[in-house]
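Right, subunit A next:
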Amino acid sequence: MKRIYAIEELCLNCRLCEVYCKTAHSLSKDVIKANKSEDPAPASRVTVYGDNFLSAALNCRHCDDPKCVKACITGAMTKDKKTGIVYVDENKCIGCLTCVAVCPYGCIKAGKTAVKCDLCRNEDGPACVKNCPNHALVYTEEGGENR
Partner candidate 1 sequence: MLKEGQIRIPSGCAIAAIIDRKGGMINGSEIIKSIALMHDRSNGLGGGFAAYGIYPEHKDEYAFHIFYENSQAHTACEEFLFKHFNIDAAERIPTKTVDSISNGPDIWRYFGRVNRVRMKNSRLDESEYVVQCVTKINSAYEGAYIFSSGKNMGCFKAVGYPEDVGEFYMLDKYDAYLWTAHGRFPTNTPGWWGGAHPFNILDWSIVHNGEISSYDTNRRYIEQFGYKCTMQTDTEVITYLFDHLIRHHGLPVNVAADVLTAPEWDEIDRMDPERKEYFTNLRAIYSGALVNGPFSVILGSNKGLLAINDRLKLRSLTAALKGDRAYFASEESAIRIICPEPDKVWSVSGAEPVFIPLEIKEREDA
Partner candidate 2 sequence: MPVNYIPRRFTVIRDKDLCINCGCCVRQCSNECHLFADDGKTVISRSDECVACHRCVDLCPTHALRIEKYVCDYRENANWTPQYQQEICRQAETGGVLLSGMGTPKPYPVYWDKILLNASQVTNPSIDPLREPMEIRTILGRKPEKLTVEKKGKSTVKMPPQVILETPVMFSAMSFGSISLNAQKSLAMAAKELGTLFNVGEGGLHPDLAPYTDRAVVQVASGRFGVHSDYLNNSRFVEIKIGQGAKPGIGGHLPGEKVSVEVSNARMIPEGSDAISPAPHHDIYSIEDLRQLIWAVKQATGNTKPVSVKIAAVHNVAAIVSGCARAGADIVAIDGFRGGTGAAPVRIRDNVGIPVELALASADQRLRDEGIRSTVSLVAAGSFRCSADIVKAIALGADACYCASAPLIAMGCHMCQTCNTGKCNWGIATQRPELTKRLNPEIMYKRVVNLITAWNHEIKEIMGGMGINSVDSLRGNRLMLRGIGLSEKELEILGIKHAGE
């Protein structure tokens, strides 16, 4: 499946991926409202770790055998058989955060429900990849889960 890969040598630490992730997962889809005034404020699914010298944007790996799906007690966390995307059904999630605890990459965030990357579920690719000014995020078939 197509996954997002971070190239740390190219990461600028600008964190625009976070800004655009929030926008993409907002109600308004407007960069200013999403990041400034929307209530509840949308959360970013991607997080940049590091500083200007070394940084990388961390995203859900959409594991082939996801621990979060296995651990979910309500069946809210599922892996789509066709697309391979691991996502949370927010209506089913009760916010127990077991998934947060089991994720080996630390890529699920705790909100009222679990919050995680869903690859934006649209045709032309995830917002973080599209908006990275230095092409430090790539969205590609190659690489597999552990690249």
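Behind the choice of candidates: all candidates are chains of the complex that A comes from, given by their letters.
What we mean here is this: contacts are C-beta pairs under 8 Å (C-beta built on N, C-alpha and C of every residue); 3 or more make two chains touch, one makes a residue touch a chain; residues count from 1.
Note that the structure is a prediction, hence the values are computed from the model and not measured.
**Student:** Quickly now, which of 1 or 2 touches subunit A in the complex? Give its number.
**Tutor:** Result for subunit A: touching candidate is 2.
**Student:** If we count contacts the way the header does, which residues on subunit A are in touch with candidate 2 in the complex?
**Tutor:** Against candidate 2, the touching part of subunit A is residues 9-16, 18-20, 31-32, 35-36, 52-53, 131, 133-136.
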